[in-house]
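Have a look at this one.
Note that this is a trimmed complex: some chains were dropped, and none of the rest were shifted.
Here the chain labels run A and B in written order, and each chain numbers its own residues starting at 1.
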């Protein structure tokens, strides 16, 4: 089964998600600069979510680039991942419109956590379909500390949101920054191979 | 006529449908956990519809993968199928926002039924364009009991929704589960061939 259409469909869904995110920024009614003030927290949430969706797309790109085969299991693991990504606009809008109140910030973290957890079976399914533990992909992921640390940090942030939402927010930013250089592992491996 | 663009266009439409579905989940105004309560039924409808659209995409993928040719008839049968799929966001939103009241649940079933019925001419057109009843695709579908059972179960569910919507809901879930392993037939046939 070719991977082309899985890539095309995922590109389509992620492209729509990343653009629908901005629809949560409702156009204010007044023409003054102050009318933008209530939009600011939604804008900041939007930036964060845009970066996160970008990270998922970049990693998706790299993983499929390093793969040759997909099968039914990969296909459904991919749809599962896309499901959690599709909740980003909702979680982003709720967090932004409520000016980073504790519960929406925690729910945002929950969506991040679920997407991170949905990445694992997707990754495993891809590796299984492409030569298993001896494959290039499996070697590149041998020391996947980011993949292990992220869900733990999201879980911590969900709890800490109830102490102060800013702590959770900083953790979300920290994890995003940590992933902003995500491709080196596979890129390097592939170049060396 | 190449099948590439039919796939690309269908991927685009299905990707937008699956993402637009989530737009029916309106962001609640309050920042408390209770504010999410009215969103819950919409969320559950969303999960069901996401799975259904995923099933249609996966089957669409498999059928076109097993085909070499498309023609004008396939093209319009495909648009007809996409038309009914495009009504999923509306039906999903109406069912969820009315907490699974009988009429919206029945209308949701009607959209499921029409999409299932629209699948048949699409399937026939693809088989006709790819070697007819002697083709690999036709053989793979020789005992298509799922394709026969699904519309009957949807029709039954539409009626039963007026006795109790939960019966219809359980039937919709049952059919979805039944389809979640949809590809084996074609995958196996193609591997054997």
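The rule we apply is simple: contacts are C-beta pairs under 8 Å (C-beta built on N, C-alpha and C of every residue); 3 or more make two chains touch, one makes a residue touch a chain.
Here the structure is a predicted model, which is why all the values come from computation and not from measurement.
> Considering just this structure file, the complete complex holds how many copies of the sequence, given 2 are shown?
The complete complex, not just the displayed part, contains 4 copies.
Operating definition for what follows: only the chains that are shown with their structure count from here on.
> With a Cα-based fit, what is the angle in degrees between chain A and its identical partner chain B, given to the nearest 5?
90
> How many Å are there between the centre of chain A and the centre of chain B, using C-alpha atoms for each centre?
Averaging C-alpha atoms per chain gives centres 26 Å apart.
> For chain B, which residues count as touching chain A in their complex?
Touch list, chain B to chain A: 7-8, 11-12, 14-16, 18-23, 25, 27-33, 36, 47, 50, 54, 57-58, 61, 64-65, 180-181, 183-184, 187.
> Applying the document's contact rule, which stretches of chain A touch chain B when the two form their complex?
Residue list for chain A touching chain B: 1-2, 5-6, 8-9, 12-13, 15-17, 20, 23-24, 71-72, 75-76, 79, 82-83, 86-87, 89-90, 93-94, 97-98, 101-104, 107.
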